[in-house]
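Every protein chain of the complex appears in place save one, which is left out.
Presenting chain A:
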Amino acid sequence: MRRTLALLLLALPASAQDRRSGFEDMARETQAMQRDDMQNPGMLWVAEGEERFNRDCTSCHTEASMRGVAARYPAWDEATGAPIDLAGRISACVERHQRATPPARESQALLALTAYVAHQSRGLPISRPTDPRLAPALAQGRALYGERRGQLDLSCVQCHDDNAGRRLAGSVIPQAHPTGYPLYRLEWQGLGSLQRRLRGCMTGVRSEPFAYGAAEYVALEIFLNDRAAGMAIETPAVRP
């Protein structure tokens, strides 16, 4: 029995065995900050999102129906015929169904709503993007992840796969699993999306980042979710 188990474990790809959320590499104080909703500044955005949701969204949606939604995004958007991430979906909903001006990317309103919706899925596993229509974007995301960029000529793989767990200056290089977005980053002194984080890495290697909402970011997010499938959602996470 034990041998079959060991064989089963061996059969899994290496990345599936020892995947760890960035949470585990944080200082104990920062972990405590994330664990305690009273100390977690991200909960301020969740509270604002809840207020906005109850004011603007309850004609169609309920709080209960939002559970698990964040775990299956990015998803396929029928109207545009393209993959769409959670923040994009909320913007599109405002534009199409409320006929209002959609909130800008990284605006307080959109971050708050996204954080609130994603918070409803806290603890649920990220689901693998299995929709066949997402396959091209998944492939594009995988290619982008492995593509060398910028003046430093680095790809995501070189840090986040090859050297994950080692240090870049004083910080542990995380495995880049997007488990807690939008998250409160101490460096930002605020809440930010995965796209903002990706921009940070891109400017870090001196490459031109994509514009907010670009298809490339959605593709990368699909690939990262595929890579992190099964890991628990932590929104709103806290990171250093």
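The criterion applied here is as follows: a contact is a pair of C-beta atoms (placed from the backbone, for glycine too) under 8 Å apart; a residue touches a chain by one contact, two chains touch by 3 or more; residues count from 1.
Here is the rule we go by: contacts and distances are computed from a predicted model.
**Student:** Name the omitted chain as UniProt records it, choosing among "Thiosulfate oxidation carrier complex protein SoxZ", "L-lactate dehydrogenase complex protein LldF", "4-hydroxybenzoyl-CoA reductase subunit alpha" or "RagB/SusD family nutrient uptake outer membrane protein".
**Tutor:** Missing chain, UniProt protein name: "Thiosulfate oxidation carrier complex protein SoxZ".
**Student:** Looking beyond the chains shown, say which of A:Gly68, A:Pro125 or A:Gly190 touches the absent one.
**Tutor:** A:Gly190
**Student:** Check each of A:Asp25, A:Glu48, A:Glu221 or A:Glu234 against the chain that is not shown and name the one that touches it.
**Tutor:** The one listed residue touching the chain not shown is A:Glu48.
**Student:** Going by the contact rule already stated, which one of A:Gln39, A:Thr80 or A:Ser107 would touch the omitted chain in the full complex?
**Tutor:** Residue touching the chain left out of view: A:Gln39.
**Student:** Quickly run down the residues of chain A that touch the omitted chain.
**Tutor:** Those residues of chain A that touch the unshown chain are 37-39, 41, 43-44, 47-48, 186, 189-190.
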